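Inspection log for the structure reproduced underneath, given as structure tokens.
Shown here: the complex without one of its protein chains, the others still in place.
Let's turn to subunit A:
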Amino acid sequence: MTPETLSVRMTINGAPVGPVDIPEDLMMLEFLQEYVNLTGTRYGCGQGVCLACGIILDEDDGTSRLVPACITGAAYLDGRSVRTVEGHAARGPDGQVTRLSPIQRAFLEHFSFQCSYCTPGFVNAATVLVERLERAPVPRDEVEATVLAAMDGNICRCTGYVRYLTAVRDVILSTPGLTRGSDPGSRAS
């Protein structure tokens, strides 16, 4: 039985893609790698548990969320806007990377990863967290717990997480607007 084919179009890293004909049960990860040639998103567990495949889904209301591309159907994301690890850095006219995002830079500075297999998912999860804090800052003394809770689902097998989490915490604490005073009574928030 040949699977039913559907036509999809979406916005990926700000650029329109499609319409493309795909099998109706094609997963988003395979769509990115085989149809759009964006190979940075990684296939890890294939069950949406390790989040190496995590990509960013931009909702219509301006919020963003992490979505496991390995178990999310491409057809389900028809008409939506997503971002992958390839979409964070600023690029020059020929597509060359000219400037990394603050999260990407922090991961390099902290030597957060070794084999890098999980890194695309960590970059996207941390970026979603930063964007959430832009909308709803947390008290500075809650940053540690906030980072742990937000990044807890991403699995890494090399560095033991500490350098990833420290990098994310440093970006949040050093970026104005992501935190408010620990005592809202004494400081304007």
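Keep in mind that, in the parts below, a residue touches a chain if its C-beta (ideal position, glycine included) is under 8 Å from a C-beta of that chain, and two chains touch if they have at least 3 such contacts; residues count from 1.
Basically, contacts and distances are computed from a predicted model.
Novice: For the chain that's not shown, choose its UniProt protein name out of "Oligogalacturonide transport system permease protein", "ABC transporter ATP-binding protein", "Methyltransferase family protein" or "Gluconate 2-dehydrogenase".
Specialist: Its record in UniProt gives the absent chain the protein name "Gluconate 2-dehydrogenase".
Novice: May I ask which residue of A:70, A:85 or A:128 touches the chain that does not appear here?
Specialist: For the chain that is not drawn, the touching residue is A:70.
Novice: Which residue from A:49, A:145 or A:162 sits in contact with the chain not drawn here?
Specialist: Candidates A:49, A:145 or A:162; residue touching the omitted chain: A:49.
Novice: Using the touch rule from the top, list residues of subunit A that touch the missing partner.
Specialist: 3, 24-25, 27, 45, 47-49, 68, 70-73, 75-77
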